[in-house]
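A protein chain is absent from this complex, but the other protein chains hold their places.
A, B, C, D and E are the chain letters, set down in written order, and residue numbers restart from 1 in every chain.
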Amino acid sequence: MQIEERKKIGYYPGCAITMGSSSEEYGTSVLRVSEEIGPELEEIHDWNCCGASSAHATNHKLSTALSIRNISLAEQSGYKEILAPCPMCSQRLIISQKDVADDEELKKDVEDAIEMPCDGDVKIINYLELIKNYCMDEIAEKKKKTPKDLKIASYYGCLLVRPPKVLNFDDPENPQSMDEIVEAIGAIPVDWEFKTNCCGGGFTLSRTDVVLKLTNDILECAADAGADAIAVACPMCHANLDMRQKKIGKEYKRKYDIPIVYISELIGLALDLGPISLGLNKHFIDTKSVVNAFA
Amino acid sequence: MDNIYRPYLMNIGDMTDEAPGVRTFRLNFSNEEEGNKFQFQTGQFGLYSVFGAGESTFCIASSPTKKDYIECTFRQAGRVTNALRELNIGDTLGFRGPYGNMFPIEKWEGKNLVFVAGGIALPPLRSVIWNCLDLRDKYKNVTIIYGAKTVADLVYKDELKEWNARDDVNLVTTVDPGGETPDWAGKVGFVPTVVEETAPDSNDTIAIVCGPPIMIKFTLPVLEKLGFKQDKVYTTLENRMKCGLGKCGRCNIGCTYVCKEGPVFTAEEISKMPDEF
Amino acid sequence: MSETKFEPKIIAFLCNWCTYAGADLAGTGRKEYQANVRIIKLPCTGGIDPLFLIKAFERGADGILVSGCHPGDCHYNSGNYHARRRWNVFRPLLEFCGINPERIQFSWISAAEGGKWVETINGVVDAVRALGPFEGYQKLNTMGPDISGEAATSGETG
Amino acid sequence: MEKLLNKNSFDSLITGLKKQGYKTIAPKKDNKLVTLEEIQDANEISLDHVITNNSIKEFFFPKTEKILSYTIEKNKVEMEEPEGFAVKSVIFGSRPCDAFSLPVMDKVFNWDCSDKFWVERREAITIVTVACDKCDSYCFCTSVGLAPDAKQGSDVLLTKISNDEYLVETVTEKGENLVKELESVFSDPPSGTPDRQVATVEKKFEIDKVKPWLDDNFQHNVWDEFSYKCIGCGACTFVCPTCHCFDIVDECTMTKGDRVKNWDGCQFTMFTMHTSGHNPRSTQGMRWRQRIMHKFKYYVEKFDSTLCVGCGRCSRVCPADMNISEMLEIIATEENQPVSKE
Amino acid sequence: MGKKIGVFVCHCGTNISATVDVEKVAEEAKKNNPGVAYTTTYKYMCSDPGQKLLRDKIKEEGLDGVVVAACSPKMHEHTFRNAAVKTGLNPYHVEISNLREQCSWVHPDKPTGTEKSIDLVRMMTEKTRKDRSLTPIKVPVTKRALVIGGGIAGIQAALDIADGGHEVIMVEREASIGGHMAQLSETFPTLDCSQCIMTPKMVELAQHDNIKLYTWSEIEAVDGYIGNFDVKIRKKARSVDLDLCTGCSSCWQVCPCKKIKSEFDMGLGNRTAIYIPFPQAIPSKPVIDRENCILFKDARKKNIPPNDSKVCRKCIDACPIAPVKAIDYSQEDEIVTEKVGAIIVATGFKELDDTSMYGEYGGGKYKDVITGLQFERLASASGPTEGKIERPSDGKEPEIVVFIQCVGSRDPAKGCSYCSKTCCMYTAKHTMLYKHKVHDGHAFVFYIDIRCAGKDYEEFSQRAIEEEGATYLRGRVSRIYKKGDKLVVLGADTLTGSVVEIEADMVVLASAMKAQDDAEKFAQKLSIQYNKDKFFSEMHPKLKPVESSSAAILLAGTCQGPKDIPETVAQAGAAASKVLALLSADELEREPVVAKVDRLPPPVFSTCIGCFYCQRVCPYGAIEEEDIKARDGSVIKTVARVNEGLCQGCGLCAATCRSKSVELAGFNDEQVYAEINSVEFN
Partner (left out) sequence: MIEELRKKAEELLRSDTVKVVFGYGEGSTPERTRPVFITKPEDVNKLTWNKYCVYNLTTYLKRQETRKLGKPAIIVKGCDAKTIIVLLKECQIKREDVYVLGVTCDGVGEPLATKCKACDVNTPRIYDDLVGEKIENKEIPFDERYAELDEYEKLSEKEKWDFWQKQFAKCIKCYACSSICPLCFCDRCIVDKNQPQWIDPSAHPRGNLSWNVTRAYHLAGRCINCEECQRVCPVDIPLNLLNKKLAKETEKNFKYRSGYNIDDELAMSTYKEEDNQDFFK
């Protein structure tokens, strides 16, 4: 089978997972895995912040312009699709695209601001969509290691699936796509209830008590369901669950030792890539148990 | 120059229903002096018009001896007669006329008269009958033979009674076989056969015949058999006419313009016309 | 017709089962709309003959609305289908003769769509008001039968 | 009196007429056909045709004409006479056959009572005829006692004597007044007898043989056989300058209406249809017979003049090529079949 | 005499006179409209005195044309036409000007309203002048009625009509009649067991010799018109001969496949392949479920006639009937045609079971989240658990049960905006049934509003709260998720303003009452109207609640909209009474609004030229060919003729006829022309 030239799609890392950021291990694992399977990721030249932070709360037009600029850049360099692994970014890009499409006046203002046209027929996908659409067969094909009864609870968080009418990705109440990937790499997806419950997100600093309660519920439910580890696809979820696990344990008098891994890292391990290159050494809760499961 | 197509304005004084679909109007002139100046001869016709519907031709059914009104009888058939049907007492309609020639009643003085009418064709004869009855002494005996399909179809029912009551008029009424009602006193049979039975002696008698084409077709030979010479038999043709003034080229039978040279013709004149009516 | 402000005159041919009931429903819902329309009720849009439209224009209508049941809902099964086919052909003919097709509007309004009736009729009135009075046709009336001898064949333009 | 009119002084003629308050009607080319229409300036006039498509009848007896208008109030009616229909005008460039149709039609429109719409227009319109300098196979004016340069019916007759000069002969007093009014336009008559360029129309049949045959051939199968191809339309009767049949109808809204006189034709089935459905002339043969009889027998008996001026328009325009002169040739020549009763 | 028209302008209380100067309208009509002889205004024309005024004036003034300027003809056209009939005036000389719905209510500005009313009245007077007397068409009536649907609505209607002495044909889609009511345990507000009150009626129906019952059958097609419907019924193959079978139950006891989900028990219980839906089934004769029966599956796989498959013949062997067995595998679907005079549609409702719509309640994943009807089956003595409340997942008796109201109702986001009317009552009933059976159990109810509006309904729901101790929490449930073997229900209590989290053993959703899946296709088959939620539309919400838009087709029960059993039975009775009225007359009078091809005396006979475009467009095949023959028998011309019985008066032929030789009575050329002509614009 003649290997046709690998498909190129735009890669938009966003501030959270780019090189040198707090959750850079998600970014590095995504890139590392993409070197083996799936389409070739090419970082969009001169990308800027997607406006997810305080911008979109304070100035709607500014945040839209920021997102649209990225899309226009991608468009100009000819990409038909853009991967935005971080759900905050993918959600912002998709929503901005829709706002501009629905509001002619806004479109004009944004185009004036970024001095670029935005016809906006570029498709924004998140990491799970990328794997589901392009890599399922390759995983099955190139999988080298299968973990021994490694029970994984896949945690989607909120921004991957909500608001459903705009994102329309998977079933907002009971998503399955990450579970399918987990199954594909040989681990055992755990049926648990808190797949899409909120982890407290942005309140991690301002209302830590609330975040602790919510993350405790998630960890408790995962632990009760017998999960050995929790797979995530969002830097915010990872931070809240991984960073404070010890504090939660103290607060709610329950010893949790559940490693929080990115789905890209799991795929990497299945492809027998080096744990360090996947950034598995950068987690608060030691991920040794997961790495060994793949031994 | 006055407009020959301009009708007089008439309003309906009275109306009576003669038979199913047949109605008689008594018309008075809206404008007084027009009424007084208006004269006509028996046998003449006019064009009655309903404003918005059009004009239609029928005879003046009343006799010239009746001064201040004219009457007309029509059957509900086409656009104008349907519109006439919708008019009420007091409504306005137009009348143009009088047109055409007249029954030569002076020539008939001193003679017997026999009027033969069929169905809806009594109105033209009624005008001349009343005219003669109003000058009764000028004529010897007068016979009227009038037939219709059924008893209900007989028009001018009350006048028939009046004529029947008069001793100086011999009225014979008949209905087609099957059209009679239980209390029907008159004859039963088609007009031509009744004429054969009851017609007076033909010498020195004038016959005036009017009816639907098939009745005319059978009655004329009967009269001939009874000795009525063709120039002694008069009839009136209700052909389709439009202007009544010889301009619109509609009513000619051969070279005779019914509206100018008719509608009263003798049987002789009719026989000379080509068979085109 | 006083020349204050041009008020278009609209005649609406409505099907009795759906749009007429829809108009009634707008009434029970007290939904106001402009009063320029005169409604003529017929059993079905299938029973509306293009001759009615020509006569309506001759009598001075500036705009005409023809409305009935949605396809499939016709009380007589296929009335509106045949009507639709008729208008598919009659409308381009009038357009070809220079009559602005905006003056004749067609719509499907069911018995439950009082709101849509109000929208549609207001839409027609506004559209026809924008077009102004239908001078072309009304001039035909004024020229009427009194073009006697002099203009018989000169055919002044409309 | 006689005068001379040069082609390039048509302009001053038309402007002169306008100044005198006349409306000018002249033949005007309109892609395939030449029609008599109102014109504003001279260059619209075209005279190089055989005959105009429409006849001058239209200006005296229009195709549709209001003879009365009225307003209706519940049951009261007010009538109102139409005015201003007779406009002082000049028909320039009519043909002698057209012109002759006017005196012929005068007879019926004044028979016993006068139709004011016809008479007032006759007074208001002056006819300036141009003699025919060419004809075609349809013309048969000579067969009905006319000629390409006949004068009857015209007020002024122009005859072409050179390719842009016309000999002007006034025929009636009205014509003379017109020429006097526009003295400046005309120049003195040519000396000697100019050679008048007049078309020669060969005679097709003997008119006085027609009526006797018609008198005793009312029933003849030629009527049916000749008229099988006739489709019963009104084209021949409407373009014919001497057909004068009309219909009177009312057209009204709820509050006001008009009584209208429209052209009608004896070839239509509905012409003699009674409301009961009975039709004295039910077949096309009968109607075709009526057309011939009315023109060449009835009218002759009534007003002793033939109701046909031989212009040939009916044959030119007939969709089925019913050539009237051909019919008359059949009638007027001896070897007709014997009378055959259908 | 020409037409003498009376114009009666109604105030309609103030509905018209508020925005239309009725006096001026009457006065203008008398002044300008030709033919108008008498005008008056009256406060309530439709009232008795109003109609009396109309009758008296017709007699006194000798009117032969009437224009009533009042509300929509759809409301009172019949009322005023009947009033005219009483005076001997032909009803088709009475016309209605719609001044209320189409003028006074929608044009508040009085001068505009008045001017428009004057126009509307003039349009109708002009039309009345051209009205011709029409005599209603006599049509023979088939003295039989068809009831579609065997639920309580159908049963009640069928019994009432049968008791009225007329034959009834009932068609029921399922194997037995009973509908949803048979599935209920006790019924509110009296808590009497539904089986006890319904089974006698079902038996009465089965034994009623005026009722012919088709179960396991569907309506294939309905043609014809009022009084003369031809109904094609598809009798689905039952594989059991109803006449022979005695219902001895030998066959379904031996049937090997026992694991088929029972539709009657809403999937909680199982049934065999050859089965009767529930013990009190009428007819209590089984039907073979050809989808799941091993024999039929085998026959299908091998593509051989079912009778030849030998895989499993247990039921036929067990059948005691001799000499011919009551079971017959080769039975085929059969189409039967019935002629009926009137139809009652009682097709019932479908409970919202598409729980995938509610992902937040587990989307059908949790066995212990059940619907209202499933709870009924649990509570029902003839149910899968013989009345014991056991959780479907592990059969444990639930200590805490959460009831959630308005699941799928009053929820525009999920596409259903209406209130299903019965859930408040049946949820209150459920809490009582639950407490009676599990004394120390605790019931929570999340509700938006308690809508118990019927007689004794409010007291019933208060009893559930005060005496039975159900806890009513005003708020919606945001999520249900499984925690251990408990179901955690996250909701809100808006009265206390607090978030509520209940660890429940079982959750009952009060699911919405939806229209049947095939409601739209069914409505188009009968050409009756339906609304956006696919419930069938009644002719008039207040005045004609049980009639559909098609003549002689009546509606009863929940197919017309959510309602409870008392209302359903009332509607069934109403529909039955209308049918009885219809069938009481030997001949039916049909609106004489039918088309007619003109006939003229010879020699024309008719202006129709016989192109038969009219015949091709007529949806009812009401136009036939008629040869006009001369005396000697030769055909002069072939023209069209309208069969008055079949013609429904749509006017399609009149609009298609180029020479306008066919006209529709009531809307003929002259009338429409008069209306257009009267719109005095120029």
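Note that a contact is a pair of C-beta atoms (placed from the backbone, for glycine too) under 8 Å apart; a residue touches a chain by one contact, two chains touch by 3 or more.
Because the structure is a prediction, the values reported are computed rather than measured.
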Task = Give me the visible chains that the unshown chain touches, in label order.
result = B, C, D, E
Key: Of D:Thr64, D:Ser89 or D:Gln290, the one touching the omitted chain in the full complex   = D:Thr64
Remark   = Touch with the missing chain holds, among D:Ala124, D:Ile161 or D:Val317, for D:Val317
Request  = Consider the whole complex, including the chain that is not shown, and state which of D:Tyr138, D:Tyr166, D:Phe205 or D:Tyr298 touches that chain.
outcome  = D:Tyr138
Message = If the hidden chain were put back, which residues of chain D would touch it?
response = 30-33, 35, 53-54, 63-64, 137-138, 224, 227-229, 231-235, 237-239, 247, 249, 251, 260, 262-263, 265, 268, 270, 283-285, 315, 317, 319-321, 323, 326
Inquiry  = Applying the definition given at the start, please give the residues of chain B touching the unseen chain.
reply    = 54, 78-79, 82
Inquiry  = What does the interface between chain C and the hidden chain look like in terms of residue numbers?
reply    = 50-51, 54-55, 58, 71, 78, 81-82, 84-101, 105-108, 120, 123, 136-137, 140-141, 143-145, 147, 153-158
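What we mean here is this: only the chains that are shown with their structure count from here on.
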Task = Please give the intersection of the contact partners of chain A with those of chain D.
result = E
Ask   = Computing the C-alpha centre of each chain, which chain sits at the greatest distance from chain A?
value = B
Query = More C-beta contacts across C-E or across A-E?
reply = C-E
Query = So what's the Cα centroid distance for chain A and chain B, whole Å?
reply = 108
Remark   = Chain centres from averaged Cα atoms put chain B and chain E apart, in whole Å, by 66
Inquiry  = Centroid from C-alpha atoms only, then distance chain B to chain D, rounded to Å. What do you get?
reply    = 39
Query = What positions in chain C touch 2 or more of the other chains?
reply = 59
Contacts with 2+ other chains: residues of chain B = 87-88, 91
Request  = Over in the complex, which chain D residues touch chain E? Could you list them?
outcome  = 72-75, 253-255, 276-279, 282
Query = Taking the complex as given, what residues does chain E use to touch chain C?
reply = 72-74, 98, 100-103, 105-109, 112-113, 116, 119-120, 123, 524, 527, 529, 531-532, 537, 549-550, 593, 617, 619-620, 648-652, 654-656, 660, 664, 667, 672-673, 675-677, 679-682
Request  = Report the residues of chain B in contact with chain D in the complex, numbered from low to high.
outcome  = 1-7, 9, 11, 49-55, 77-78, 81, 87-88, 90-92, 94, 213, 239-240, 242-243, 245-250, 252-255, 257, 260, 274, 276-277
